[in-house]
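Just one protein chain is left out here, and the rest sit where they should.
Right, subunit A next:
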């Protein structure tokens, strides 16, 4: 798999779109504690979307990208800045964006802050509830909330930097998700596992923003990411108007 490094404010390792793929580029934004390979390649998403020019980066704090230890480096705005820098570096004016978990939250933020850069959005493993509800950010090693489990799994992965991940969690928690403002005029699909605690209330969010919502039976936050049903739904949703000019 091709990888390059973008020398941005924090160096970002990224996978560019295949040169021969046609259509609207699809930016894949991975979840907390994961990276592009784990979240999108090993789960079969890049295979399911192989007809489309998919691309994406390891988010700051993750994978082969820079890993600052200051929570202030992990605001939603900082992440959106990285995604915009990647779009600019690749000369991509407007993309479809698919995010999982934290990546879905960032896809939402990108669509709110830079609506002209996003055509359609797929937000997976994500809901309107505060992902850090009940989480003890000062003792993530012992935290019993759903996020605590996600953190420990991520911190134990090879290459995982527990200090950067804790900083990332604090930076995000300091800026809780809000349904308002919502992205305007961007068709949106919401996807999650039936038993995904972090996607609680997804259907309410779908109703609030006029999006479609779909669940994968039996799956939780960790296993829904590989569900064919969700990948196929995303592929259909993105292919619906592939190649058509943006309606914005």
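Methods note: a residue touches a chain if its C-beta (ideal position, glycine included) is under 8 Å from a C-beta of that chain, and two chains touch if they have at least 3 such contacts; residues count from 1.
What we mean here is this: contacts and distances are computed from a predicted model.
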| item | value |
| --- | --- |
| Name per UniProt, for the chain absent here [options: "Aldouronate transport system permease protein", "Heme exporter protein D", "ABC transporter ATP-binding protein" or "Biotin attachment protein"] | "Biotin attachment protein" |
| Residue among A:15, A:38 or A:118 touching the omitted chain | A:38 |
| Contacting the left-out chain in the complete assembly, out of A:72, A:156 or A:240 | A:156 |
| Interface with the undisplayed chain - residues on subunit A | 34, 38, 42-44, 47-48, 153, 156-158, 219, 222-228 |
